[in-house]
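Okay, handing you the structure first.
All protein chains but one are shown in place.
Up next, chain A:
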Amino acid sequence: MNQKESERNLIPWDGALSSSDFFCAASAFSEKWKRFNPSVPPWLWVPSPKHHLLSSHKEEGYLSLEGMCFIKSSEDQKSCRSQTWKEESSISQEEEAVDNAALVQSCFDEVNHYDFHIVYSPSYRVPVLYFRSYHSDGQPLPFDEIEKDLPNHSAKIHLESKWTFITQEEHPYLNRPWYKLHPCGTSEWMKLLFHGDASLNKNGFVIEHYLVSWFSVIGQVFGLKIPLAMLETVSC
């Protein structure tokens, strides 16, 4: 162990990442996701768009998961909401199947499409989840409809902190309005997830598992769960 590494082991980890660490963390995350979630679309690394000044810098970019469909069960919408996330392409196949729990009357119009981007924030030094939602015809969803898709606990938090939990902001690269989950506080709970254990911060352990842990929390805002097997690679 050279001096730099041993120094690093002593410094308490602040729950944050550098932008080059983020690139590595993103690669590790998307690879694990593919391995443990083969039936779901993969997270793709999108380099900085061509028009952006930093487009030549390969490590500048974000993770993208697009075309996730949220299907509402029209029974019991208020109380026991069953949330199913499906890949866009699998929806049309299911239209034939008669399954009352998932699709009633095969209302393709009732399917809300979601795109998720994980973008690094240099200010907060953590990943930030951006998302947008639209109907099958491409029309963007107004927020009160998105709220109906969220699990009850998320909608409640948003009610209590309207301007600070989910905010509408311009996508850092795409010059379009997106929604984002506010990153304030991320580094705090990331620290907790790793038990504030500075010794974990060696040999790139933290970087490799950062996004899996991060997503295990963030995904819950949308009721997106990580398979247990994927999480088990993190616990020690």
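Going forward, a contact is a pair of C-beta atoms (placed from the backbone, for glycine too) under 8 Å apart; a residue touches a chain by one contact, two chains touch by 3 or more; residues count from 1.
Quick note on the criterion: contacts and distances are computed from a predicted model.
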Inset, instruction - Match the chain absent from this complex view to the correct UniProt protein name in "T-complex-associated testis-expressed protein 1", "Transcription factor BEE 2", "2-methoxy-6-polyprenyl-1,4-benzoquinol methylase, mitochondrial" or "Autophagy protein 5". - result: "Autophagy protein 5"
Legend entry - Per the touch definition above, residue among A:Cys24, A:Ile157, A:Val217 or A:Leu231 touching the missing chain: A:Cys24
Inset, instruction - Provide the residue numbers of chain A that touch the chain removed from this figure. - result: 2, 4-5, 8, 11, 13-14, 16-21, 23-24, 27-28, 50-54, 56-59, 122-125, 140, 163-164, 167-170, 172, 175-177, 182, 184, 201, 203-204, 206-208
